[in-house]
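For this depiction, one protein chain was excluded, whereas all remaining protein chains were kept in their positions.
Which chain is which? They are A, B, C and D, in the order written, and residues in each are numbered from 1.
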Amino acid sequence: MIAAQVYDAGGVETIHVDSESDLQRARDAPGTTWIRVSGATPAEMETVGRVFSVHALELEDIRNDVRPKTEEFPDHTFLLVKSATLRRGETTFDEEVRTLPVGLFVGQDWVLTLTVEETGVPAVERVWRSVENREGRVLVNGPDFAAYRVVDRIVDEYFDLLSEVGDTIEVIEDAVLEGPDADVLGGLNAVRRDLLSFRKVVWPTREAVSVLARGDAAYVREPTEKYYRDAYDHLVEVVDLTETYRDLARGARDIYLNVLSQSTNEVMRRLTVVATIFIPLTFVVGVYGMNFDGGAWNLPELGWPFAYPAVMLGMVAVTVVLLAHFQREGWL
Amino acid sequence: MIAAQVYDAGGVETIHVDSESDLQRARDAPGTTWIRVSGATPAEMETVGRVFSVHALELEDIRNDVRPKTEEFPDHTFLLVKSATLRRGETTFDEEVRTLPVGLFVGQDWVLTLTVEETGVPAVERVWRSVENREGRVLVNGPDFAAYRVVDRIVDEYFDLLSEVGDTIEVIEDAVLEGPDADVLGGLNAVRRDLLSFRKVVWPTREAVSVLARGDAAYVREPTEKYYRDAYDHLVEVVDLTETYRDLARGARDIYLNVLSQSTNEVMRRLTVVATIFIPLTFVVGVYGMNFDGGAWNLPELGWPFAYPAVMLGMVAVTVVLLAHFQREGWL
Amino acid sequence: MIAAQVYDAGGVETIHVDSESDLQRARDAPGTTWIRVSGATPAEMETVGRVFSVHALELEDIRNDVRPKTEEFPDHTFLLVKSATLRRGETTFDEEVRTLPVGLFVGQDWVLTLTVEETGVPAVERVWRSVENREGRVLVNGPDFAAYRVVDRIVDEYFDLLSEVGDTIEVIEDAVLEGPDADVLGGLNAVRRDLLSFRKVVWPTREAVSVLARGDAAYVREPTEKYYRDAYDHLVEVVDLTETYRDLARGARDIYLNVLSQSTNEVMRRLTVVATIFIPLTFVVGVYGMNFDGGAWNLPELGWPFAYPAVMLGMVAVTVVLLAHFQREGWL
Amino acid sequence: MIAAQVYDAGGVETIHVDSESDLQRARDAPGTTWIRVSGATPAEMETVGRVFSVHALELEDIRNDVRPKTEEFPDHTFLLVKSATLRRGETTFDEEVRTLPVGLFVGQDWVLTLTVEETGVPAVERVWRSVENREGRVLVNGPDFAAYRVVDRIVDEYFDLLSEVGDTIEVIEDAVLEGPDADVLGGLNAVRRDLLSFRKVVWPTREAVSVLARGDAAYVREPTEKYYRDAYDHLVEVVDLTETYRDLARGARDIYLNVLSQSTNEVMRRLTVVATIFIPLTFVVGVYGMNFDGGAWNLPELGWPFAYPAVMLGMVAVTVVLLAHFQREGWL
Partner (left out) sequence: MIAAQVYDAGGVETIHVDSESDLQRARDAPGTTWIRVSGATPAEMETVGRVFSVHALELEDIRNDVRPKTEEFPDHTFLLVKSATLRRGETTFDEEVRTLPVGLFVGQDWVLTLTVEETGVPAVERVWRSVENREGRVLVNGPDFAAYRVVDRIVDEYFDLLSEVGDTIEVIEDAVLEGPDADVLGGLNAVRRDLLSFRKVVWPTREAVSVLARGDAAYVREPTEKYYRDAYDHLVEVVDLTETYRDLARGARDIYLNVLSQSTNEVMRRLTVVATIFIPLTFVVGVYGMNFDGGAWNLPELGWPFAYPAVMLGMVAVTVVLLAHFQREGWL
């Protein structure tokens, strides 16, 4: 679906786009023209490609969801970024990073946003509506500023996403220290995968925006560069956070292995305590359960008057000594 | 086997190559000449080397299957790339990366492809056939574009290969979380080895193509550079994916160790539960199996009326208490 | 709360700031003017922003606590740094890095410090008081030197913080070698998290100060650069120490895993020693507890005169042999 | 021992070197002079140092076996490389990297090779003999080409060495997956150490040769640079292979830990199966071995007609149930 609005400091006018000539008229209207193509069909892509001299390779890049980048063209600057959200599944730690490509084409007095998602991409929709509502700063600035606002929105989404991942890691870290649990392992795996996917999006985005921030893009005017520099700073922070979270996830996994080993160690100690005490005792009572009866040398103690209490006391004594020993070693 | 076709926007002509003079005629024919040498014998190599001024070191590099690279020569640009496919063995995770060297020589109005594999390399064959079938874009563009098409095909194969490896990793990740299994370890090892081999191919290919993409090759004309830049972008993505998959494989291996430790932990708990309950009880019944008979102090309880039920009840009570304890600790 | 003092080599004058015009008067007073805004409210921020031409994005950066940085503006240099302290909790290893943003704006003959913490930031307060007390070096040097003094204080805090973390790591290292302990794991996790947070502060601070140290800031005069170079050297050392401590923490965690594995190994050996000795013996006494009585072939040894002592001696002999064996293997 | 031969396209002449004046005559003879010093004594070093203006520091570097490097001197280029071979010990995985320093001095029309090993270094000897045998390419090219041939030989040795290490790793990888084995651990350690030693040789060699390859050495003529570039390409490959093999060795070690953990897990399962089945049964038979006889409530079941078969059947039933349970869990 193709929509267009033309705006300047004075106001906003929505232009109905039904045909290629509508599009040309919108492009040529005085003021800044924003053409928004959402859920772009091949036919629509071809049309806007023709009207705005967009190269087929650019459109293909959006469709194929390749990595974010900036490219300079004779009459526009092309910026491909990706909206990223965390889609949660049904179980506790089941979550996945979902990305949607957003193509931004900034020309002299027009900006073209192109998304292939049927329902539109929230970051684009939101800035579009802020123009509709005649919100101040976008109206007085040119098309490069509108593009910046979309990028800014998307970077905000990145922070939201990271914050959610951070929460998950914190839950996992607490769970890790509390003891072994199969869910936690699945969660660690999910977080690790999320951060790897997210990183694949963020690194190239940082590179792409840095081009605009340092003034290498023909259609980003000098007063707007400051804003792109700000977006770039935020992206640097996003990249840092991603690496920090990866480090935390890795650390949590290592700690988990230590927790497991510690738990196994304790389980083994208990078993050893029980076995060390009772296996010898069982041997002793086994001795007095033997049926030797060949004369005075065979188990004479069975007939002694206080043999039973003596044996029992002896066993209690051994147990006490062993328990004291284990106590001293900190096994109990 | 040497084959040649001469083409331009107007059409394609296949030239029969039997001798060195045929080859010279093909080279000098008007239009773009593509000479395809497949399953190249030493004699054939020498012949084309002579006709197209190809240095002996270049031919040796193809034969020795050295790492991909670009080299500039007075009258042609030499690009050595490698086709890579995944050859699956008979067992689940038995797979191996198989590479075939492809030499591409781009001259003023000729392109020479040289492969040593008997059956030819699919990526080359496919572009060759597209010329035979007079498919549009190759015909109107020069020899540098034909070479690009071969490179593009090979990069597509890389994505296919990575996608297969990605599937294997996913299968392994699921298997890892399901429990210890010797096959999984073999699979992790195979994937790790695949990615290391593949990486050895992809890294230098990226470097080699970057030379063409940034316009440092004399025989790649300016309008074709855009395509090489596209191929370069894809190779960057391939390298990224390779690293991501290596990270995933490493993570899966670490998770596997955790899963194993967890499983061992649980096995030990079961053993400890069984031992902690039954070893003391066995001691108790051993006590009443002793044969002391030396008078009133020796095992008088054996003669008490309700001794047996009392002992049994006592043991049941101990068992219940222990079970409750283990239950509370989450061991059951 | 806004406070101002104007000083030069001759003395210090405190200016009461109640309104925007007070602020303007302070700014225009001869000598160096230091305006300190602590626990800055939005209204105060707006006021100083207007009077000192501070961009809204700078103020927002302080409020949002973004990463440290230096930015050049037409009439001032903006430096955002962070004070960092270690807040200890109640348990042994419960500690957390707490950071407070400090905005430093250095103009031609004024310096503006801006903090949002209600109670003020100690590093700023301390330098402020040293001006009040007419301490020598700050008075004779310009506003860039006052800013340096604040940075220097903050870097000193970094060293203090690292020294505390270093102490914790040392305590943990000793505890690690002494044996498995759940507290230690929590401590390792806490230290790891501290160092990651701290690193996120220190790395960009180093970058930010390096800009001032190499003379790229318009409002840092040449004689002051030497001091910033000194601060930069210290920050390099802080970064080094942070990485070294991270390495130490990681190493401690790996050693801990080894200690645990070793402990488990020893526990298993004990269990194996006990079981290997007593389980066979228990079997033997079980044999002589059997009730066969079907004739001469059934347990005739029960009736032999010295059977019992012989069996007991045999068992002692086996035990001695086994103990000697375990002794030789170093298991005891 | 000092030997010299003078050669050009026309032929080779061996010059007997007994004194410093012989050396000077050899140096000044028309054509290319190659002086080979093998098993160099301090006196010989001093002599050649004097005749060929070789700095004492260079000679010391060869004697002290420092890292490979290239140095430019007024009248010669100094290249220090190292021959490396794998010396196998007596046990399976006992192998060690052995390096021998080779000093190459390339002047205007002379080349000097200097080795300290008594028996000479094979790579040098081999090229020396190829000159003796009047093999084509060396004779027609200058002293820089002779030096290249020695370097090329040494790089070939590197590939041989790596190929041997690769074989060892493959043997280890197979052994690792087959089960725990102390030899394998020693082998992993040996390979790790080999690769670290080898890497210390190869990295600086690559740097040293790159200087010659990019034309920064005064005494390497332009047509020979192509050959050094080839050697450089091979060294890059050697470095790559070294890192790949290190990765493989590391991976094998990690997999080994997993194999061990898995084996321990299986051992524990077996123990747990045996203990879970027989310990409770032993308790049961213990119960009926008790000697209570105090009346009707004491073990009345001992007197029941079918008590024994009933108990036995019950125990069989329990065993069957447990086995089915373990079967279902995949423990058997």
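Couple of notes before you dig in:
The definition used in the following text is that a contact is a pair of C-beta atoms (placed from the backbone, for glycine too) under 8 Å apart; a residue touches a chain by one contact, two chains touch by 3 or more.
Predicted model only: the values in this text are computed from it and were never measured.
Interface residues of chain C with the unshown chain, by the touch rule above, are 173, 177, 226, 230, 233-234, 236-237, 240, 244, 247-248, 251, 254-255, 257-259, 261-262, 264-266, 268-269, 271-272, 275-276, 279-280, 282-283, 286-287, 289-295, 297-299, 330. Seen from chain D, the chain kept out of the figure touches residues 57, 66-67, 69, 179-180, 182, 185-186, 188-189, 192-193, 196, 200, 253, 256-257, 260-261, 263-264, 267-268, 270-271, 274-275, 278-279, 281-282, 285-286, 288-291, 299, 302-309, 311-312.
What we mean here is this: only the chains that are shown with their structure count from here on.
Here the spacing of chain B and chain C, counted between their Cα centres, is 40 Å.
Rounded to a whole number, the gap between the C-alpha centres of chain A and chain B is 25 angstrom.
Shared contact sites, meaning residues of chain D that touch two or more other chains, fall at 289.
In terms of which chains touch, the assembly is arranged as an unbranched chain of neighbours. All chain pairs in contact, by the document's touch criterion: A-B, A-C, B-D.
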